[in-house]
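With one protein chain removed, the remaining protein chains of the complex are shown where they sit.
Then we have subunit A:
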Amino acid sequence: MSFDNLDTLYRQVIMDHYKNPRNRGTLSGEDHLSVDMNNPTCGDRIQLQMQVEDGKVTDAKFEGEGCSISMSSASMMTQVIKEKTVDEALKLSKIFSEMIQGKDVDTDELDLGDAQALQGVSKFPARVKCATLAWKAMEKGVGVEEE
């Protein structure tokens, strides 16, 4: 994509999440879900922890290393899935994945929150895997195998 389009990829809100990540850290206690995931082709990695009670994500935190897209996406993802049911979180992940692939998505039903700002990634195919890493980790954490 051309230089002029870079702004759509690196919007303010993305840079804000990258520089000031929300929910960075680890959960205390032992009864939470924990999942490690990496992108072996580029070395980005995330450790995601989620507290799930009665089918609801009550808390989520992450640690990791990676580019601005992967880390901001993790920050946004942990923010948006909190207080959502597991089913809702999975549905959000599906909506997110479709948005990133440039498909038309109906976000009326469920709001992606700040993660909506990553829509511009759809114009940068090489960066799609950066954006979806945290979401894949979430899916794995709640027990959904990769397709």
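Heads up, the rule we're going with is that contacts are C-beta pairs under 8 Å (C-beta built on N, C-alpha and C of every residue); 3 or more make two chains touch, one makes a residue touch a chain; residues count from 1.
Going forward, contacts and distances are computed from a predicted model.
Peer 1: Which one, "ABC transporter ATP-binding protein", "WD40 repeat protein", "Cysteine desulfurase" or "1,2-phenylacetyl-CoA epoxidase, subunit B", is the UniProt name for the chain you do not see?
Peer 2: UniProt protein name of the non-displayed chain: "Cysteine desulfurase".
Peer 1: Using the definition of touch stated at the top, determine which of A:42, A:110 or A:128 touches the missing chain.
Peer 2: Touching the chain that is not displayed is residue A:42.
Peer 1: In the full complex, which of A:22, A:61, A:82 or A:127 touches the chain missing from this view?
Peer 2: Residue touching the chain left out of view: A:127.
Peer 1: If the missing chain were put back, which residues of subunit A would it touch?
Peer 2: Subunit A touches the missing chain through residues 1-3, 5-6, 9-10, 12, 15, 19, 41-44, 65-69, 124, 126-127, 130.
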